[in-house]
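The structure's right below; bear with me while I get my questions together.
Showing just some of the chains, left in place.
Which chain is which? They are A and B, in the order written, and residues in each are numbered from 1.
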Amino acid sequence: MKVFTLIEIARFIGAEIEGDGQKQVSGVAPFEQAGNDQITFAAQAKFLKKIQSTRAGAIIVPLSCADSVFQTTLLRVKNPFASFARVMGMFHPSPKPPPGISPGAQVGRNFRCGKDGSIGYGAIISDNVSIGERVCIHPHVFIGNQVVMGNDVEIHPNVTIAAGCIIGNRVIIHAGSVIGSDGFGFAPEEGGYIKIPHSGIVRIDDDVEIGAGNTIDRATMGQTWIKRGVKTDNLVHIAHNVTIGEDTILVAQVGIAGSTTIGNHAVLAGQVGVSGHLAIGNNVTIGPQAGVAQSIEDGKTVSGSPQMPHKLWLRVQGILPSLPDLKRKISELEKRLGLLEDKNNV
Amino acid sequence: MKVFTLIEIARFIGAEIEGDGQKQVSGVAPFEQAGNDQITFAAQAKFLKKIQSTRAGAIIVPLSCADSVFQTTLLRVKNPFASFARVMGMFHPSPKPPPGISPGAQVGRNFRCGKDGSIGYGAIISDNVSIGERVCIHPHVFIGNQVVMGNDVEIHPNVTIAAGCIIGNRVIIHAGSVIGSDGFGFAPEEGGYIKIPHSGIVRIDDDVEIGAGNTIDRATMGQTWIKRGVKTDNLVHIAHNVTIGEDTILVAQVGIAGSTTIGNHAVLAGQVGVSGHLAIGNNVTIGPQAGVAQSIEDGKTVSGSPQMPHKLWLRVQGILPSLPDLKRKISELEKRLGLLEDKNNV
């Protein structure tokens, strides 16, 4: 069990401390459940109102929070939720294989390995691979020839990173994902298909997190490009030559077809499908299960399959269940109109 | 080739036997195709009517089935289909690695391993893992620290079970699945995101079967909980802190977002998406590709995206193809009404 003093925690998150900094806590907990040996956080007004009554040993609060009159120590920060996430990481670091290269790992020729790395049992590093400092490669990972990675990267078990791919700093790739599979491209010939070789790569920039069971195809030529700060959930498919912009979020089971570009700070909800060769702008939000077949301008929110503006979709989906009523009304109108026409000799 | 006498089979499934119990059969087959050396079953009336004409060596039938007047031996049981499934298992046991711990497996410190297990070549068992009796861990499986499993568990190749997860008795996990990946949770900060560490686990109860290529995320805190008897098909995504109730069925490519609870005996058809923080009741049925954004009460059947009662959805989807007709009718009504208004000087 890890134990930290509140001063240690305050230093880690850059907090102003009010109360007993020597007090020790041994874990994190949600606001309602935190006990005297735990630290929690309060960001929303509904929790801030109740901070006098909490049993928590310490609370991370906004800078604007009023002084505490009780025993609880306050840690004031700009962004309590983000700071709490950092404190969770102090208590629950990701479990890693032992430091060093496991004797059960297989390392190819000309491996350049930065210091303080850990390469797990059964990991396979092909030839001419270069990785930075403090990189953690879990067991059963396969790394192809000439892959390059930055510092502080973590690759979970059973991941495949195919030859030539480039991974930035602080990237996390969860178990079972495939980076750099061939794109889905064929030239038709006599009723069948000739495979188009894929000589491009996948490039993943700094601070990207890739979920479990993703498949990200290499480019036909050039690169499939996942830019800084992108986060993907599980079972996401990204086709060849796609670009995903900075800090964009792809929720579970999203699929992006080939050569589409998605801007920065976009959010694609679960099970969204995007056709190929489209341009999706910055700050775009796409609702769950939407089917996107047309490009989208910056800042738009769309939903539905086919896509439409989100507010319009809310109205459309409100009307869909009343289609049987509308159909009946139209029939009634026809009858009533017919009677009236008869009466008027039309 | 395996051979059993009908008495052996009757004992295994608890059947009353009518006919020659010493007769041997060497396989199972569908009703129409079964030969004299095979056993089949008849549950529906259409097959029961024909049992005098079958060439099968034996037939598993309901308790209520009339006596046979022919040579075929009858095995009477309460549930012929379920009993037949059990008999199929006698003839076609799942192929397993040799008993014992393969010298090519890697076993960590303090491994508690029940008797009669088989741990395949290239399997990796981390530290402080505990597994029950007759557990089969196929090659290339990765098991994280402190994982606990019950008896008679089977883990297929290339599965990842991350640290701390708890697996019950008689659980089957098919190839390529990931149990215990981090949930998809981030705290927004200055246009980017801070990762929320996931210190919870995945708990899988007795008699669960997980399909191939599933991704089941660990809880942020606490547990993601797959309860007794749940069956998931392939490529299913279950997010952090989800609970799936007993005997619930998730068909292929279903996705369940974070913190949603699904009741017992529910059935979610293929490609269904369920939003986060919802409560889906017991005995709920959800139609294929439905998009569920609202909680559902016990016993309801819903379909569509957006979800609606299934019977309403049947009517709505019947009307959708006639929307062009309805639109035309509305235009005609407007014209006819306009003429009538002119005539009436309105």
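Please note the rule applied: a contact is a pair of C-beta atoms (placed from the backbone, for glycine too) under 8 Å apart; a residue touches a chain by one contact, two chains touch by 3 or more.
What you see is a predicted model, and the numbers here were worked out from it, not measured in a lab.
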Assuming all chains share one sequence, and 2 are in place here, what does the full complex add up to?
3
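Keep this in mind: only the chains that are shown with their structure count from here on.
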Let me have the rounded angstrom distance from the C-alpha centre of subunit A over to the C-alpha centre of subunit B, please.
27
Of subunit B, residues touching subunit A in the complex:
106, 122, 124, 140, 142, 144-145, 158-160, 162-163, 176-178, 181-182, 184, 186-189, 191-199, 213-215, 217, 221, 235, 237, 239, 253, 255, 257, 271, 273, 275, 289, 291, 293, 304-306, 308, 312, 315-316, 319-320, 322, 326, 329-330, 333, 336-337, 339-340, 343-344
Help me check something: in the complex, which residues belonging to subunit A touch subunit B?
28-30, 79, 81-82, 84-86, 88-89, 91-95, 104, 120-122, 138-140, 156-158, 172, 174-176, 207, 209, 211-213, 229, 231, 233-235, 247, 249, 251-253, 265, 270-271, 288-289, 305, 317, 320-321, 323-324, 326-327, 330, 333-334, 337, 340-341, 344, 346
